[in-house]
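Removed: one protein chain of the complex. Kept in place: all other protein chains.
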Amino acid sequence: MTGTVKRVPSIWTTGSTDILNTGTWRTAIAVHEHRPAPCYGVCPVDGDIPVWVQQIRNEKFKEAWQTLVENNPIPAAIGRTCHRPCEGACNRTEYDGAVSINALEQYVGDMAIREGWEFPAPSDELDQKVAVIGGGPAGLSCAYQLRRKGVQVTIFDANPELGGVLRYGVPEFRLPKKMVAAETKRIVDLGIEVVTGRKLTGEDLGELDQGYSAIFIAFGAHEPKRLPQFSKDDSRVLDGITFLRSVRLDAPMELGRKVLVVGGGSVAMDVAGSALRLARQVEILALEGREVMPAPEDEIEDVIEEGAILNDGAMVKAVEDLSGTLLLHCIKVELDQDVPPGVIRPIEIAGTEFTLEADTVILAVGQDPELVDWEGRVQVARGMVEVDNDYRTSRVGIFAAGDVASSERFVATAVGDGKRAANSIVRYLGQKIVVEEGFADEAKEVAIDDINTFYFPTQEPGERDKVAVEIRKFGFDEIRLGLTDAQAFDQSKRCFSCGSCIECDNCSIFCPDMAIIKDSDAPLYYKVLEQYCKGCGCCLEECPRGAMGVKEETK
Amino acid sequence: MGYEINEEKVFSSGHAACPGCSEALAIRFVLNTLGRDAIAVVPPSCIAIISGPQPLSSMGIPVYQTTLEASAASAAGIKRALVSKGNDHTNVVAIAGDGGTYDIGFQALSAAAERNEDIIYICLDNEGYMNTGSQKSSATPSMAFTTSTPAGKLSPKKNVPEIMVAHNIPYMATATIGYPDDLARKVKRAMEIKGGLRFINILTPCLTGWGVPDSAGPKTSRLAVQSGIYPLYEVENGEFYTLNYGPNGLSVADYVTTQKRYRHLSLENIELIQAEVDHDWARLQKKF
Amino acid sequence: MKADSNRLLLSGNHAVSHAVKLVNPNVMPVYPITPQTPILELITEFHAAGEMTGEIMTMESEHSAMAAAITASLTGVRVFTATASQGLLLMHEMLHYAAGARAPIVMFNVNRTLGSPWGFWPDQTDSLAQRDTGWIQYYCENGQESHDTTLQAFRVAEQVLLPAMVIHEAFYVSHSMEAVELATQDQVDAYLPDFNPPHRLDPQIGESWGNTVSQVMFQNHRRDMGDAMERVLQVAKKADQEMKELVGRGYGIHEQYRCDGAEFIIATMGSMTGTVRDAVDELRADGLPVGLFKIKLFRPFPIADVREILAGIPKVMVLDRNFAPGTGGILYQELKAALYGLEDAPEIHGYLAGVGGTNITPAAIKEMVQSAMGEKPSAHSVWKG
Partner (left out) sequence: MLQFIIQGRGGQGAQLAGKLMADMFFQEGKDVLVYATYGGARRGTPVSSSLRVDDKPIRMRCDIEHPDIIVCFDPSLLEGGTLLKGATAQTIVLINSSLPAEEFAHLGDFKVVTIDAKTIAKKHQLGRIVNTTLVGAALGLIDYANVDLMEKVVGETSPVKVQNNVAACMEGYQVASEGSC
């Protein structure tokens, strides 16, 4: 019993465990990640949808618009006309119904028009000039992307006004002209030279070569496909896009009492919808069954609501002229599943023959580009200008995209192609382009299993309200009302924000080691304290939206 | 989006809990809600280890480590001493495991409740003696495997929350880590209600003892709630019941199949547990 | 029942209650057990009458009483509790804890037989079985000594930060009424300064107690406890001396009664001491050189003093009112161990006298002395009485 006598017992605590390095226990560390959402993966314009939807949720509408127009300068138009692959891919689809992304896009696009938001002028002015042939979705998109990087752009268009299919194809009840006008004007206002009413052909190339460093061909596809069963010269047989154009120009073509629309795509539905407003009776004959018709389901639904009769999974075998009306001999078909992609091969089902009678038949079975003048100047294949992955044609300095170069005939696809072609052109022009940050190649798309659905109670999906069918049938006013503010907010809240941190703090709250702290300087809002992180993965598991990953550590 | 939790940084990093430990999470929410004007008592348990190796403490407030059976009495002793010194503001909290609460510490707890000692008693319920390597406690549920019930426990879990309610204490609540805002709110509520024993039973899945991944603590605790096994509710003065989160359609099977401690169960076993859970829930529901 | 204001006819237990009232501890966890109960009853009466202001905690067990006592003490306040027999045994775990926590609790224990079987009688085995718990132990002879020693215990415990147990026996002391001179409030206030330990459970300080320690830390802590226990010998002597100066009564940590020229010393502790005094007087009257060595402070055991006092004494007879099966009388064993290796160590007779409360009269003690004088001691305890 010797040693120093301690008046005070030795074992009261003297400090905190926070000096200890418990992070040494781990084998892997959680990291915050911005991961691609499935909607992004399928978006024709590569839009990082969760980002702008979150901006809506945060009521930062202008920021949402700015995010949108990074990739798509015409959200009011695309917000009405997109074929919406995003909603098909949405992780919420299987859970309780997809987020109405398209309606949200429209909401922001309409707001931008209403508020008069403008694009900022390019920060640099470059010397190079680019000629854009065609002022439709692809041309507008490309021109916009080039111009905002400072390139000098001239758009040539055969029509009196810009907009292409948006202006002359899509009917008013889907896309009011004033929206197209507003959005095209905003693009032009960036300082783009516009030459309308001039249809450029291959012969003009020499002239263009003189004045422009590069040429972008995007004049679309306007040559209607025909069906051999129908006579070319029969005035009772119309083509869809010509019909739609006439309606758009307020000089609709004459229709009989009974109209039969042939086709199963968006154009066919637009034709049917327009015809319904002009004729007594409209029937549709589509080769595909309803489930696989190329037209979006809601567009089909619209026309059926309005009184069109759909004959799906059937084709015309022969046409009989009943002096006045046409009698179509039809048969039910199945589509051969055993064909290469892009090929459609119907198989007739014996004994299912039937007939349809029509005063007017409108064929809406697709269009081809008019390339007669271009063949020999640029390589043409399968009826389209041939381009490589960078939208380069066979001739140096000439690029092409949109319907003229693609079989994917969606307006949104054209906008995306236009954007990507612009990037390619800028590279060609030797400019260092600032391409928006994409995702690393190894970034794994967020799947539903990565979503912690606990944090997302099921909700009714919700969509744009529609004008009552009794009313809308009698005019060309827009069928779908845009989302109200409340609807838009509710809808934005439904977004899982797959792969995008929204600073919910869950990672920090659920860390038993308090190893995740909020840090406004960190690129993804949080800092993981390596001294303490034991690598348990609670943050990852409790991240509602798959915005975290694991980094293996070797020691 | 996000939880509304007002945390004061009281619980420190660098503690010795297993990666992902549910108890550490619970302690975080408890201490960080209580704030610095508090004194804690902990009995031998994982909590005692988590609170730190001498001479360091993770808990930020004075902690006294008592014996396994004495938490409530020890906490009461502190509170009374503070009162004798004229201190009526410092919160005294006992933080014990289920072994130290449901089993060996129950006598002291029941007596402290009877005396209505002005303390907060937190039971971190991981349904067994997990610090000693997973043995059965009276909080272990029916048929669960522990190293002392290798064939599965033959009796149901003791219903200590309801026993505490029967003491007519001012506040009893069940909580769990998967609902941290609810948990923090209940601690806050317990603080507001002064002048008697306030008891909060916090389900804290033991990752090792239950056989779930390190990241699954919060999720497992939510499954317990959603399957009706562990409803979250609170009772004031022994009679006013409020349901916070009850079953939402998940079944016992959804819960047990994620845990290794139940992997020996047959379908019939699961049905028996389901019947027990349904019965208990029906009985509890009448009280709301 | 007053002769004068401070001299009362009191039971030994009530003499203790009066001492506690004068100390007015902050916290008093209590639990009844015969024959301790009158201590707590009178304290609660004082409290109900407003004469004491601390917190009374009516616990559900002695174990919880001690649990509460420890934590209360660690907040830096005075704590008192009392128990007996089985109650003390139920506390056993917490006794170690209290000492380990360096909590200067003062507890009164009334010695009573341990079950099984059931009995109510004086027997020191209960407290002696706690001799290794790290508590200071005082054994008292009568109510007056219990009253005064209770006061001393607070002073000593707080100076060394170890808990102190003051002990008297059932029945002969606990329930015997006799004259007790109470200390005055002024005396007690002067004797017990404010207790303000620098380390305590206090959010303002933030220190914790009781975390897991390494082997070396544990050893150091035990060594510190040992050092503190060692200091008790001097601190207790001083506290006793100071009390003597202040109130005129002192006991020492041990006492030699008529040991001058003694060739035969009777060693004992507790209530037996009084009876031995009469026997010694009678033996001396008979011309026999017999003295009494009373052990009052049993923990720490005053080994050095024992060796000094008993060196050269031919015979020592130890009377143990306690029994440890397998070794016998506990004081006997302790004394033998203390004297081991002493060159002129006495022969030691160990008698188990009064175990279970059997009656040991002066006459019986005289007989034992006479028989011990004529025979060689056995190596074991011998049953008497």
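The chains carry the letters A, B and C, assigned in the order they are written, with residues numbered from 1 in each.
We adopt the following convention: a residue touches a chain if its C-beta (ideal position, glycine included) is under 8 Å from a C-beta of that chain, and two chains touch if they have at least 3 such contacts.
Please read these numbers as outputs of a predicted model, since none were measured by experiment.
*Asks:* The complex has one chain that is not drawn here; which of the drawn chains does it touch?
*Replies:* Per the touch rule above, the missing chain touches C.
*Asks:* From the list C:H47, C:H175, C:K244 or C:R284, pick the residue that touches the absent chain.
*Replies:* C:H175
*Asks:* Just checking the interface: what residues of chain C touch the absent partner chain?
*Replies:* Its contact residues with the unshown chain are 1, 3, 9, 34-35, 120, 141-142, 169, 171-173, 175-179, 271-275, 277-278, 359-363.
The criterion applied here is as follows: only the chains that are shown with their structure count from here on.
*Asks:* Pick the chain whose C-alpha centre of mass, unweighted, sits closest to the average of all protein C-alpha coordinates shown.
*Replies:* Of all chains shown, the one whose C-alpha centre lies nearest the global C-alpha mean is B.
*Asks:* Name the chain pair with more contacting C-beta pairs, choosing from A-C and B-C.
*Replies:* Pair with more contacting C-beta pairs, A-C versus B-C: B-C.
*Asks:* Could you state the distance in Å from the CA-based centre of chain A to that of chain B?
*Replies:* 51
*Asks:* With chain centres taken as the means of their Cα atoms, state the distance from chain A to chain C in Å.
*Replies:* About 91 Å separates the centre of chain A from that of chain C.
*Asks:* Counting in whole Å, what is the centre-to-centre distance of chain B and chain C, each centre being its mean C-alpha position?
*Replies:* Chain centres of chain B and chain C, defined by C-alpha means, are spaced 42 Å apart.
*Asks:* For chain C, what residues touch not just one other chain but two or more?
*Replies:* Touching at least two other chains: 207-211, 213, 217.
*Asks:* Where in chain A do residues touch at least two different other chains?
*Replies:* 11-14
*Asks:* Under the stated contact criterion, what part of chain B meets chain C in this complex?
*Replies:* Residue list for chain B touching chain C: 36-39, 41, 48-49, 51-57, 59-67, 69-70, 72-78, 80-85, 90, 107-108, 110-111, 114-115.
*Asks:* Looking at the complex, which residues from chain C come into contact with chain A?
*Replies:* Listed in rising order, the residues are 102, 161, 198-199, 207-211, 213, 217, 220-221, 223-224, 226-228, 230-231.
*Asks:* Under the stated contact criterion, what part of chain A meets chain B in this complex?
*Replies:* So the residues of chain A in touch with chain B come to 11-22, 25-26, 452, 454-455, 502-506, 509-510, 512-515, 529, 531-532, 534-538, 540-542, 544.
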